[in-house]
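The complex is shown incomplete by one protein chain, all other protein chains being positioned as in the whole.
Naming follows writing order (A and B), and every chain is counted from residue 1.
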Amino acid sequence: MQLLMFYLIGFFAVLSAVSMIVVRKPLNSALFLILNMICLAGLFALLNAHLIAVLQIIVYAGAIMVLVLFVIMVLNLREKDGDITVRKVAAQFVGIIVVSVVMVMVGASVDPSAISALGSASPEFGTVVGVGKTLFTDYILPFEIVSVLLLAAIIGAVILSKSKV
Amino acid sequence: MDITLIPGYQYMPELVEMMLKIVFIFTMNVGVFAPLLGYVERKQSALMQDRIGANRAAILGFTIFGLWHTMTDAIKLIAKEDFIPEGADKPLHFLAPFVAVVPALIAFAVIPFGGTYYLWGHEAHLIIADLDVGILFIFAVAGIGTYGAVIAAWASNNNWSLLGGVRTAAQMVSYEVAMGLTIVGVLMVYESLKLTEIALIQEDFFMWGIFLQPVGFLLFLACALAENKRVPFDIPEAESELIAGYFTEYSGLKFAMFWMAEFVEIVTISAILTVLFFGAWHIPFVTHDGLLSLLTSVVGADIGNLLLMFIHLAVFWGKVCFLIVFLMLIRWSLPRFRYDQIMKLGWKIILPLALVNILATGVILLVVK
Partner (left out) sequence: MAGGYYKIKRGESLTFWERLYLPEIFRGLSVTTRHFIPNWISTIIAYITRTPEKRKIMTIYYPEELPEIPDSYRGKPVLVRAGNGATKCVACGLCEVACPPKCISIVGGNRSDGTRYPETYTLDGSRCIFCGLCEEACPVEAIVMSHRYQDLCEHDRSKMIYSKEDLLVPEKDLQSRLDFIRRRAYGKCNY
């Protein structure tokens, strides 16, 4: 059952990811990206990581993609007929080759026995309590560093936007 | 035939219970509240403005305060032409109303509308899915619901719609952040994200969220109204500026679906407010066990449980109805904010106040414990 769900969601995830690149209209590809994010959230949920799944939807599908759509709508980017040039075709060709090489290398370097040795995570692992405990005990220092970094980023953004006024 | 021979028969009660709950919530939202709220909105606004409101539709001379208008509205909307404007993105134009409606309905899955009851050896929980992440799931789904408006705006190929969509996107992003933070105070007090646990703690009248988190309640109410895109936060569909905003180019059943999405969202907001701040299905000063033992002594355990379930359902939906009337009152009393005022309110007032609320709650919790 779980495997079936995995294949189903994975299929849609891959499908939406491919469509996102292939589709011409900017808004449509953004929507496919949202679908992809939701599928990823589903995959997280299958791995017992409920909190990550929901956060994935809230942060990426909910907030960031709304901003992307906002920009697309403000700039009013309609469908654009790009002219097909030799350079573009060559770039796509090279890109496909590079990606397939990387994938083959990754596939070859992963040891299947190592993955099975990890075992499955406990059901407690991905819950709010589990993530919270791990985050605020074992990883408290990285957490604080990241929050200071984010604070600096916020202040920087404010200063950058204020200097124009 | 022996029922035990059917494979998976031991799951049958759970399955039946689940189906019943889903059907119940679906009927409540789509069948009862969505058409009824259209009528309530018109009638209540009329009464508030010393008018009479919808009162014409009559069957055999009985108008029952114009309640038939719920039916006539539905018939009218179904019978109307479904118009797609020229140059519209047809698939997206078709998709948008569904994207708006479905999340609004899904959000109800994690809202408990009753406690736990033992009916003839079966344990019934009146919640569709008691998720560990609880309230976060509602926020996630509400965020997805925004796309209905945005897609509709884009697909209509209409400048008014597009402006409405842009405003929706900006407003949603601003208020989603504030909304998430306003709720943190409540979560800190109840120490759980699960709505069932939050509801169970509120069995004690003085543990109701409205007493423990009054500031959080006001801020959450403001954010919820903004998420719902209703007056005074209705700039995405401001009639006097943008015709009808993002659903300008919709008619017939698709328009009805946007309408329905709005009303289902009102019900959802009222239900969340009930669970978080107004003691969910609990009657003040009456405990679950106390009432249950009283009912059991009168009519027996099973019937007592059943009766208790119906009492709690009535209390819960009664509270929801009260809150809906309150939200409608706000909607017909306040004037619309200007765009910059909405942004200012969201970022400069509600967000800092929510942070202060979190800080104050944390300090008080530390002192108390």
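The rule we apply is simple: a contact is a pair of C-beta atoms (placed from the backbone, for glycine too) under 8 Å apart; a residue touches a chain by one contact, two chains touch by 3 or more.
The structure displayed is predicted, hence computed values, not measured ones.
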item: Among the chains presented, those that the missing one touches; value: B
item: Sole residue of B:57, B:74 or B:330 that reaches the chain not shown, by the stated touch rule; value: B:330
item: Omitted-chain contact residue, chosen from B:65, B:83, B:211 or B:310; value: B:65
item: Sole contact to the chain not displayed, among B:218, B:243, B:313 or B:343; value: B:218
item: Given B:23, B:48 or B:298, the one touching the chain that is not displayed; value: B:48
item: Missing-chain contacts mapped onto chain B; value: 44, 47-52, 55, 65, 218, 329-330, 332-334
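Assume only the chains that are shown with their structure count from here on.
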item: Interfacial residue positions of chain B with respect to chain A in the complex; value: 89, 92, 131-133, 136-137, 139-144, 146-147, 150-151, 153-154, 162, 165-166, 169-170, 172-173, 176-177, 180, 193
item: List of chain A residues in touch with chain B within their complex; value: 25, 27-28, 31, 34, 38, 41, 50-51, 53-55, 57-58, 61-63, 66-67, 69-70, 73-74, 76, 127-128
